[in-house]
Structure formats: structure tokens, C-alpha cells
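Dropping a structure here in C-alpha cells format, bear with me for questions.
Then we have chain A:
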Amino acid sequence: MASCIRGVLAGCAGLLLAAMAADSTKVVQQGRAFSIAELSIKQGATLHFSNEDDFTHEIYIETPQFSFESDEQEPGTVVNVTFTASGHFPVRCHIHPKMHLDVDVQ
Partner candidate 1 sequence: MARLLLATLLMIVAWRGTDATDLLFEQLGGQPGIAKIASNALDLYFTDPRLAADFSNINRAFLQPRFTAYLCRIAGGPCIYKGHSMKRSHKGLAITQARFNAVVEDMQTAMDRANVPFHVQNRFLARLAPLERDIVTR
Partner candidate 2 sequence: MDGAAGGGLAAWSLITGYETNDAIGGNLHGTYISLNSFGLGSLGASAGFYDRLELSYAHDWFDTRSAGGRLGLGNGYTFNLDVAGAKLRLFGDAVYDQDSWMPQVSAGVQAKAAENHDVLKAIGARSPDGVDMYLAATKLFLAESLLLSATVRATKANQFGILGFGGDRDRFYSAQFEGSAAYLVTRRLAVGGELRSKPDTLGFAREGTAYDAFAAYFLSKNISATLAFVALGPIARQGDQNGVYLSLQAGF
């Protein structure tokens, strides 16, 4: 129930942030989900993944243009990812397969 409401709010926040295309953005991991579902950013921008969840996460990106592996990200820690290449990058969690964030870099 709570995660459903959170999902709707995340969707709204997602639309807002997608429109903003900032240089440095914070993404929150909570309730085994990212706070945003999709995001547009400029090439060279950095995303700060803040684990505010009860669980350890382990985010990764795996594409021909750009790959990234975080180590186990304990609750209360931040992982920074700088997107140097342009393109479309799905961010996933090794531990929680339902966590999806799609990043569009221009």
C-alpha cells in the first residue's frame, strides 16, 4: 500500500526532474525502488545515489558505451556516477531486480 503511493509520488517527481535536466542530481533508493523512474541529464553530469532504504543495494549499468559497478552499497551511503558518454543507460540493482531507473544522457 505504502509503496503504491510512493510509486505514484515517484512518478510525479520523475516527470518534474526529467524536465529539469540538471548537472548534479540526487536519486534516492528507498522501499527497494529508485525515487525516479526515468531521467534526462547532460553529458558529464553526476548522479548521487543515496541509499535511504533498510536494505543494501548494488547498482550497475551495463551497456557497450558505458558500464558501472558499485560495490555493496550499505544503507546510509551515497554512490556517485558521472555519465561521460551520451546515450540511453538503464540503471539496475544486482540484488533487487525490480529497481529500474532509465537515464537519458544528451
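Just so we're on the same page, a residue touches a chain if its C-beta (ideal position, glycine included) is under 8 Å from a C-beta of that chain, and two chains touch if they have at least 3 such contacts; residues count from 1.
Picked so that all candidates are chains of the complex that A comes from, given by their letters.
None of these values were measured; they are calculated from a predicted model.
Interface record for this complex: partner of chain A among candidates 1 or 2 is 1, by the touch criterion. Only residues 31-32, 53-56, 58, 93-98 of chain A touch candidate 1 when the two sit together in their complex.
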